[in-house]
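Some notes on the structure that comes next.
The complex is shown incomplete by one protein chain, all other protein chains being positioned as in the whole.
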């Protein structure tokens, strides 16, 4: 299931996006008409965590006694276990947990499996358990909270590979996710290459504007930049 | 899609459940180990609304500009329109809206179509629009709220026919729903016949106990009933 | 336990308070320095419900498997059953439920028992179950919501007779509660007689001021009333 | 202050809007690019309340002891009293209360004054007090809740006549508000005439489509209507 | 009051529990049927804080002017002061604050007193004040938030030594609490010895499984472990 069979990203797109800030990406998506792209209430578990990759999804529904009784995490077809066991390099697991943080969605051993498979990270609007253990794994986790309870005290692992809501944003399998200190932005797959190109420029320009503002200039004409400022930027860029 | 291809309910089960109160059904489900069965935050739009039927599901995700732009309600394959247009007699539409009531999920004309198809009702943990119009249709609606905005200002109609969360309860297509003044209970399909049998007894016993308590007796031995009270009940029942 | 052994209220106090509006009582308590007296999120189950009486309290804590397993509602010493079975005439049961409405706290049969005992009503910041049944009993209920689940799916009936928080207000057993369309006000017991006296005047004055404002006069000098308006009121009152 | 000195609405605009449903108006605003127009969490205090009018605003900030101590409701310049005392015919008072319903914002006497002045109604995302009294006045009130406490237990009446947020929507003095069973829609003043024109058509078309769907036709081509359906509608309209 | 007069814990139980993770303990409690054991919304004030000890409880109710006026923190019988002044070695103070973080519940000097008495820590679902000061004391604190206001701006210290709700979990005096990076788990006192035994095994097994998963093995048969894996673990354990 994790293999999504999608047209591969052009080379360099993910690398470029990985160097961009989520603030820049969110701004550029907005200019392209995508206002809803950044998750609310989801933060890096470890300060400094950064990630970029392709979304695969896992959907949790509320615990229901009869349904949970029918499934076992020992079953290799269990949606959570199967998805994690077969995650592919560069993928990011999105665990849609209805924003309910009264239970963990997974812990360190499942994170370790994903790390071993080469996954790029995980994100959930629920909680994770064993924060210390997860940090020791070293795979970036962006989470709605921390809670020691196991997932099956609150959740029913319904299915994988479907569109989901996470942190208030719809995620389609194959979307590109970027995570940094601010949190996680969802880039519709077909926008990724374009956003990568723009974001390089956006970040560089911001560095330039930041320098000028830090140097004591007024916002006027600088932020946002007017024509003259953009010309000055071009010169600065060439001379760098 | 609405035709679920499930083994039909034994005759009389739905009729019997329709006469039971959701309080009795919830109690009996609890005795069978199902603690999570009653939706929270979902109330009848019109006082007195009652419904019983088979769940079909529609799943709303958060509005996303690129996704919403790709779909049109004029398209007969649009998940919302297709599901509603083909709903079958006795079915109840469950619109999973993440508990977000900042927009309606549907209004009077779609309710009228479901009424014309013989649907048994609808339930959402989102809102509906045009409350007056919906009341005029006469199809029971159990809702999280009322909001005049159209669904596509907040929601993306992702798909239909999947397990969903509604009012904090997981609903599987084919589950039996009963709604009354208290709200909506979800009966796992394979429990429905059994619950129907029990609930007849449960409600009748409650009537008897209510009479005795109203008559001035202490709760002791009556509520919950002890052996003697149950024997008295059997006699009362025969003499009725 | 319900017998509180307190100094009885002076004759007529409860009757007088029962004629006052909660808005007037809340205003007068505020003038006496009690800013926190009116419950938030608690409404009459049936429009038109009015009640006045003496608080007795029941405290619900979160369900915990080991604790709930140790108690039975068949046990006459169960805090909920004992309190309700022995409630006295004129008392109001306050069920403190942490504002959690994901389960009922009691239903029609327990309401019927309280009615038979002469109780004056009940109030909870949780939910009640079987709204139709409770309305048929005719005992006023002021509630945070309606939910069909039985109390022991969410709550543990910890104890009775203690100070509690209900609707954000601290209630001490013996406090006087008044409920009307707006909701429920808590009058510290030692303020009750004084508030009764004042509220008669307050309501009457409001009728007078309402008449004048309805007649087209400006608020200026009328609401709030200045000296002249108060003198006019005295004359109006005498001539009534 | 209430006199806003704005270009008057063209004749008939308010009357027309008063006959339109908020659902239709919200839909038409959305087509014109206004996605955020309908208040969330604000409902009519009395079923059946309808209103249309021009917004004037009153802004409540959190109670602060030093600020509240400096103002008196006996002062004719008190922002709440002044605004209400001088409200003009056809105006609707918008009380911005930060969605905080733990206190009333006003009660029956102030409602009576507004009624006497010819106001068209009031709306708040806070609560009102003395629901019974307000209903007796007969001026439509759209509210976030009901709470008996006086406004100065929670609020500081900061100022009037400014843009405010109410029910999650920005309201500018002079905007046109329409309220019905669903709640309240905010129409930017310069859109009002245009929306009035469109909404007449919209509602009439909906009646026609409703008839056809009720008659048993499929949604396909009818809702939304295709070219043929629109032509049929034109004929139906002429023949009416 | 803090001396609970309970049968002492068998030697070594607390030490063992103090080495276990809350994730392991929560999992083992769940296997024993205790699904509700881990507090939600309560986190360590200082990263790295760990604690284990016996619960004593303090109950805060909403501030009420007449009740707060009757008590003084200078009174040695004041419930908060008395409980803290006499806390015993190894105890953990549980301050039940209704999850209301709009005020601190205590600050550095009271923490210092508990430290001097040998207390093992404190936990509240309210806030604490003077975070820097509390960190300097070095006594672990698990909190719902940080707020500089003194407790008596929001709370009334009602009593001590009673069952309470904290972070959504019922705590009985004498229960064993364990806190780590994830938060706080409540172990019913009579389960503590058993949980201590199991948790040693659980943690050790997890270390083994973590190693294997990190080494690149599939989850299948390893997590959860099948019979063979458990046999391998026994060998690994012997050879360690």
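Should a chain be cited, it is by its letter among A, B, C, D and E, assigned in written order, with residues numbered from 1 in that chain.
One rule holds in what follows: a residue touches a chain if its C-beta (ideal position, glycine included) is under 8 Å from a C-beta of that chain, and two chains touch if they have at least 3 such contacts.
Computed from a predicted structure; not experimentally measured.
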| Interface partners of the hidden chain - shown chains only, full complex considered | A, D, E
| Full-complex contact with the absent chain, from A:6, A:213 or A:230 | A:213
| query | Among D:4, D:61, D:132 or D:205, which residue is in contact with the omitted chain in the full complex? | reply | D:61
| Among D:58, D:164 or D:178, the residue in touch with the chain that has been omitted | D:164
| message | Give me the chain D residues in contact with the hidden chain, please. | response | 33-37, 61-67, 98, 156, 158-159, 162-165, 168-170, 172, 188, 190-191
| note | Across the whole complex, the chain not displayed is touched by chain A residues 21-23, 25-27, 30, 35, 37-38, 40, 43, 168, 180-183, 185, 206, 209-210, 213-216, 218-220, 223-224, 226
| field | Residues of chain E (touch criterion as defined above) contacting the omitted chain | value | 73-74, 76, 81, 84-85, 101-102, 104, 107-110, 112-113, 115-116, 129-133, 137, 146-150, 153
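To be clear about the criterion, only the chains that are shown with their structure count from here on.
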| task | Give the fewest steps needed to get from chain B to chain E, where each step moves from one chain to a chain it touches. | result | 2
| field | Residue-number overlap at the chain C/chain D interface, same or different (half cut) | value | different
| Compared with chain E, which chain's mean CA position is the farthest off? | D
| request: Superimpose the Cα trace of chain B on the Cα trace of chain D, which carries the same sequence, then give the rotation angle to the nearest 5°. | output: 120
| task | Name the chain whose C-alpha centroid is farthest from the C-alpha centroid of chain A. | result | C
| said: Report the inter-centroid distance (CA atoms only) between chain A and chain D in whole Å. | reply: 40
| chain C to chain E: how many Å between their CA centres? | 36
| said: Can you work out the whole-Å distance between the CA centroids of chain B and chain C? | reply: 32
| message | Show the residues in chain B shared as contacts by 2 or more other chains, in ascending order. | response | 35, 37, 168
| Draw the chains as dots and join the ones that touch; what shape do you get: line, ring, star, complete or other? | other
